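Report on one structure; see the data block that follows.
Yeah, one chain of the complex is gone here, protein chain that is, but the others are all in their spots.
Showing chain A:
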Amino acid sequence: MDFDLENPLGNFHDLPCDAVPSLFLIESDHIPPPNYCQSLKASDFDISVRRDVVSLISQLSCTFDPVLPYLAINYLDRFLANQGILQPKPWANKLLAVSCFSLAAKMLKTEYSATDVQVLMNHGDGGAIFETQTIQRMEGIVLGALQWRMRSITPFSFIPFFVNLFRLKDPALRQVLKDRASEIILKSQREIKVLEFKPSTVAASALLYASHELFPFQYPCFLRAISDCSYINKETVVQCYNVIQDIAREEYESVLNINSTSDTPVNVLDEHFLSLESEKTNGTNVVVTQEQDFKRRKTTDYGNNRRVPFSHFHQC
């Protein structure tokens, strides 16, 4: 049996066209139930517990492919949805983080150093050292709660499909777009607001956001390609796009603070997205077109400035 967990639609051209709907049909089985989001929101404590464990998983995973932490956090959310929030013991949070990380690493066949894990987990809390057997028992508990359904369909599963719709011919440009979208997907998972959206919606929104940053002049074509995709609900993508934009703005603002740069260009993104919608509704007119040319230029300039400090900031 051949199986590529990370890239089930990767050989899109080899797949019969009718195979694509399957992932869209079953993706909802791989996210926490809707009431999980609501129950988290209802409790500041629960949100803080989740945030702590997410942070621990991120520390464990910072040198790995973004699919790994994403998968581990997916297990965490599905486990919490099934079991409820754990009692407030730091060591229990750490054990859960390690177990979800370990299971995700196994699913992705990723090698990691158990020693490094122990060192990271002991930092700041001298007492907790997990024996291998303890981690294995916790893994067993997580597996049971998730009923061994460990193949989660993540937004990463849909990226190649949508990128193919964009018809970018240069492989290097496609890779840049994929990488940026992957960063956005991983960051957005930390916010519970994004948990309400299906993985395909998150993927589409992240790619649109990344394409707007990186290829602003081609953005309208990409938007049209996504809108024309029959597996996607366009209104939901707009909502998710806005959530992602808010998250990305927070990211930019923290970077901008370091660099003391005006935050005006961030606001341009809002207007730009909306003005495109407006243009579609009202039809093309000369004034709007001219205005957009001007705005795109500003955006491009801003994007160029943003690259260097962002890369520096993001070193693990």
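A few comments on the model shown:
In this section, a contact is a pair of C-beta atoms (placed from the backbone, for glycine too) under 8 Å apart; a residue touches a chain by one contact, two chains touch by 3 or more; residues count from 1.
In this text, contacts and distances are computed from a predicted model.
Only one of "SWR1-complex protein 4", "NADH dehydrogenase [ubiquinone] 1 beta subcomplex subunit 9", "Protein kinase domain-containing protein" or "NEDD8-activating enzyme E1 catalytic subunit" fits the UniProt record of the hidden chain, and that name is "Protein kinase domain-containing protein". The chain not shown here is touched by just one of A:A92, A:L120 or A:V176, and that residue is A:A92.
Touching the missing chain, out of A:C37, A:L56, A:M150 or A:A225, is residue A:M150. In the complete complex, the residue from A:L40, A:L103, A:A225 or A:I247 that touches the missing chain is A:L103. Residues of chain A that touch the chain left out of the display are 1-5, 8-9, 11, 14-16, 18-19, 21-23, 26, 82-84, 86-87, 89, 92, 102-103, 105-107, 109, 114, 132, 134-141, 143-145, 147-151.
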